[in-house]
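Here is the structure we will look at, set down as structure tokens.
Taken from a larger complex, these chains appear in their original positions, while the remainder are omitted.
Each chain gets a letter, A, B and C, in the order it is written, and its residues are counted from 1.
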């Protein structure tokens, strides 16, 4: 995960309700795992959901991409890493899920977000100052 | 489902993402099936989510009970019935899920809701007039 | 939670994907929280999902009941307790979710499970010896 200016990681575990009839985590359940890491990295830069709202911006996802390399299995303990890799025009967060013990990479992913001004409901072509200020210490 | 003053039914199908490693719908996924029938019956009395909000009340669930008689399986087509069985002090909706072809009952359930005044954020001990008015044609 | 012969607790946090438009955890998402505590208590008695299967029994949920006292909100840190309260004819697990800091109880719940012999696919009216053996140290 080159180029990330801020990184975070968090640990989780695949649960029974994540698993499909093929005995692996259903591909559509991965976004919940990324969410844990997204929350962590946004907390780190003090720009979590509440701060976003208070700052007057929403940050909807405009793209999500997930590449599944190896299946996650029941009770597998995983490390989920997140890194902010774009921040000037939009927010891009890269993710990786690795087996906690072996460090084997199970998947790579990213989500891309744009800032939307909550007052005018218009999309911004550059990320707002408030967001860049939070990244300042890491630039 | 005796005593229901309004009834509705809707059809659905168990999908891959509902199924757990035991090849049956995970018990915790049933609330999504009930939701389909709840929406249907509240639409029928013209008191859906938007109308609730507009009327100044929220209707949080205070109890949910589900009795699972037979498992739901992948691609099983089901009929979900809902009936309003209490409405004076609180809203109680009874549910049944049956196999669409055989009519075999797969589960019974209910959810109990109380009205909360959105202005004062207080719970009501009697359901508000606006709600009873919607039920009037069925009483 | 009287009468529990084994107890366990685990900590979790309400995430963005758990929250509904009323800004509280959607009532149908609670089963995922109970799952965390169920896994914990079954691990404790060395009778988790893999051991269940290896022992020749499945333990489907035949009833789930949830009483919601106070809403769970975004990022709320919670303690989820589980206790085994019936084990002779069936397995009953009682649950509580409390705010981690204030200890305020947010909900009470239980799930009831019966043993099914995987070879004959028949329901047992008494829990199997293998399960009681695991509880032995706690009786």
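Just so it is clear, a contact is a pair of C-beta atoms (placed from the backbone, for glycine too) under 8 Å apart; a residue touches a chain by one contact, two chains touch by 3 or more.
What you see is a predicted model; the values in this text were computed from it and never measured.
Visitor: Of the identical chains, 3 are shown. What's the total across the complete complex as given in this file?
Guide: Oligomeric count for the entire complex in this file: 4 copies.
What we mean here is this: only the chains that are shown with their structure count from here on.
Visitor: Taking mean CA positions as centres, which chain lies farthest from chain B?
Guide: Ranked by distance of C-alpha centres from chain B, the top chain is A.
Visitor: Among all chains, which one's averaged Cα position is nearest the averaged Cα position of every protein chain shown?
Guide: C
Visitor: Answer with same or different: of all residue numbers used at the interface between chain A and chain C, are over half used by both copies?
Guide: Same: when the shared numbers are divided by all numbers used, the fraction is over half.
Visitor: Provide the C-alpha centroid distance between chain B and chain C, rounded to the nearest whole angstrom.
Guide: Whole-Å distance between the two chain centres: 23.
Visitor: State, to the nearest whole Å, the distance from the C-alpha centre of chain A to the C-alpha centre of chain C.
Guide: That pair's centroid distance is 29 Å.
Visitor: For chain B, jot down the residues that touch at least 2 other chains.
Guide: 21, 28
Visitor: Applying the document's contact rule, which stretches of chain B touch chain C when the two form their complex?
Guide: The contact residues of chain B facing chain C are 21-22, 24, 27-28, 31-32, 34-35, 49, 58, 60-69, 71, 111.
Visitor: Please give the residue numbers of chain A that touch chain B in the complex, ascending.
Guide: 16-17, 19-21, 23, 26, 28-29, 74
Visitor: In their complex, what parts of chain C are in touch with chain A?
Guide: Where chain C meets chain A, its residues are 15-17, 31-32, 35-36, 39, 48-50, 74-75.
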